[in-house]
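Of the protein chains in this complex, all but one are displayed in their positions.
Right, subunit A next:
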Amino acid sequence: MAAPPAAKAINTQDITVKARRDLLHLLEAVRGKKNLVIERSLAGTVGLFVKFSELQEYGVDKLFFLENHNVDSSQRNIIFLVRGEAAKKVRTVAEQIRLVRSESKIDHDFTIIWVPRRTLVSNLILEEHGVLGEANITELNLHFVPLEADLLSLGLEDSFSSLCLRKDPTPIFASAQALMRMQKQYGLFPRILGKGDNAKKLADLLQKMRSEEDVNASSDPSNTYLTSFGLTPSSIVENLIIIDREVDFPTTLATQLTYEGLLDEVFTISNNQTEVDTSVLGSAPVPQAQQQPEGRSDSSPAPAGATKRKVQLDSTDKLYPSIRDANFATIGPLLNQTARRLQSDQENIKSRDQSVKDLKLAFAKLPVYQAEQAALKIHTSLAEEVAKFTRSETFRRTLEVEQNLLIGSDPGTLHENIEELIARDTPLKTVLRLLCLESCLSNGIRQRELEHFKRMILQAYGYQHALTLANLEKMGLLVSREAHRGFLNPIAGAAGQTATDWNAVRRSLQLWVDDVQEVDPDDIAYVFSGYAPLSVRLVQCILQKSYLQTLINPPRPGQAAPPPAAAGTAGGWKSFEDTLARIRGATVDVIQKGSDADASNARRTLRGGKEGPKTSIVFFLGGITYAEVAALRLVNRELEKAQGGRTLIVCTTGVISGGRAVDVAVEKRSFGG
């Protein structure tokens, strides 16, 4: 029996469609032409589901970025599309409304669309500025946005800094709301598993919201009869696995070695787009590029960086899906293969005895062929640029230090390397990543050595970085070993370890794989050429118990393979409890039952006892790296192979990389203004 496609279970496309419809509906509600003012970080997210041309069809005349403070009064209607949670943004909106009102001669109609909800604070601030009555206020319930069919993001760019640096739990609440909506649609997650203190908070919040939902549902005038929505466990979703970013900093800090990961490291990818110098790709856009949403770049003043070109990186590309998750070492051969295949195709077309039918066939294939050709050209240039980076001396040295740290060698031997990197004026972020990685893996650097490094950094990069270092310390990324003992996350509960015993965990979860296969990978360790990310190993603890056990205790030759552990995840964290106890943060394991046992039973009977395709939702609280996404995709493939029909959906607050993680802490200013 062919397993029903997993896409049927949770169709992320629906989210795109709904988000689009909702937004356009809101725009339509404002009559006539209008100017749209959008928060910069939101523009990227919105660009994932609406094209600028569509906005124009709905009467949007000009597009402004909120941060640019350049709204003009050319249209009577002005719409703001801004996140309502951030007080700073709300204040900017209020100021701009006041400015336009005082400068413009005509009477304007202001509309504010808060994303994802209208907040009390926003009301308060607008009132303080005396503009609350001026604007028509609505909200756009935008939570998860699919980056890919199997990857949903909340698009909260600052979730990592909120959680780790400012200890502000806003992203947890936003995640809880988003997951709650998912539960409303698909039913309760029958089991919630997770690791980390924030994961625990999120799980608690989800349960609390569930109990409050009863009251909310009935006091909400718009749904008087749907009150019994999600009181039964879902038949589609099997469990929710929450991984708190704080549990696994090293994976974030390590250099990603997949193609997509490296593109992110070198060019940074945001909302499936990256900007590359035209010197790399050539400025003349190939025909293909015009079909791509050529940026919903500001139609207002000409795009600032005319020398940059936007490249769309998602599954609409002909080539990208097949190479994005490959280890970069294998990219060259992969691209070669494609080039050869295309060439032979071309020769076929040319040489074959051309009957009309053949011609027709060839002609039909032509657009696909051209698209592939263009994609190949782009990716070859990108890969060359990345290779330039990976061949550099600094990269080689950095990677050497990094891999040694991840293997678990004595960090003392590597200090000289790091010192040299500092003396040679290697970018600050690279150095900080290495130091943080060391600190995280060995639970702090010795006080004396740490002070030495700090002094070197201050001298090399400037004394303003005393703030950078303080920030890193606050985040728990760069601490002294002595302080680490007393290190307590101020918002962490008392429960759970505060430090991870990396040496023990490395052994018990096989975090280092010596003979890693980069071509045709069989283990997730390929994404870092040896290091298997802890976060994904944790997911495997739940979903691939038998695989992990054979990996840890390889069966001796001749001995029969151990009977596969009971398929499914009935066990939760079972048989890995000891390891989990050695990892910092609370462990979550909650079983959610329907409040009405009869209804759940009835539902089960209706399903006829057949187990449909089961989906596991993996939620990364605080961000996920592309390397981890690649690793999870590998896990997903293995799962589909082993237990047909099971799938993973990866959700996250945002996409992060080591560079961005460290950048949060870095002080950008220097002395003298």
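Here is the rule we go by: a contact is a pair of C-beta atoms (placed from the backbone, for glycine too) under 8 Å apart; a residue touches a chain by one contact, two chains touch by 3 or more; residues count from 1.
Following the convention adopted for this analysis, contacts and distances are computed from a predicted model.
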Among "Eukaryotic translation initiation factor 3 subunit I", "Elongator complex protein 6", "Probable vacuolar protein sorting-associated protein 16 homolog" or "Serine/threonine-protein phosphatase", UniProt's protein name for the complex chain that is not shown is "Probable vacuolar protein sorting-associated protein 16 homolog"
Which residue among A:E518, A:D589 or A:E667 touches the omitted chain?
-> A:E667
Tell me which residue among A:A176, A:A525 or A:I617 touches the hidden chain in the full complex.
-> A:A176
Per the definition of touch given earlier, which of A:L99, A:A364, A:I407 or A:A470 contacts the omitted chain?
-> A:A470
Candidate in contact with the missing chain, chosen from A:E85, A:D264 or A:D523 | A:E85
Those residues of subunit A that touch the unshown chain are 31-32, 84-85, 87-88, 91, 107, 109, 119-121, 124, 133, 136-137, 162, 166-170, 172-173, 176, 201, 204-205, 208, 211-212, 214-219, 224-225, 227, 419-420, 422-425, 451, 454-456, 458-464, 466-467, 470, 490-491, 667, 669-673
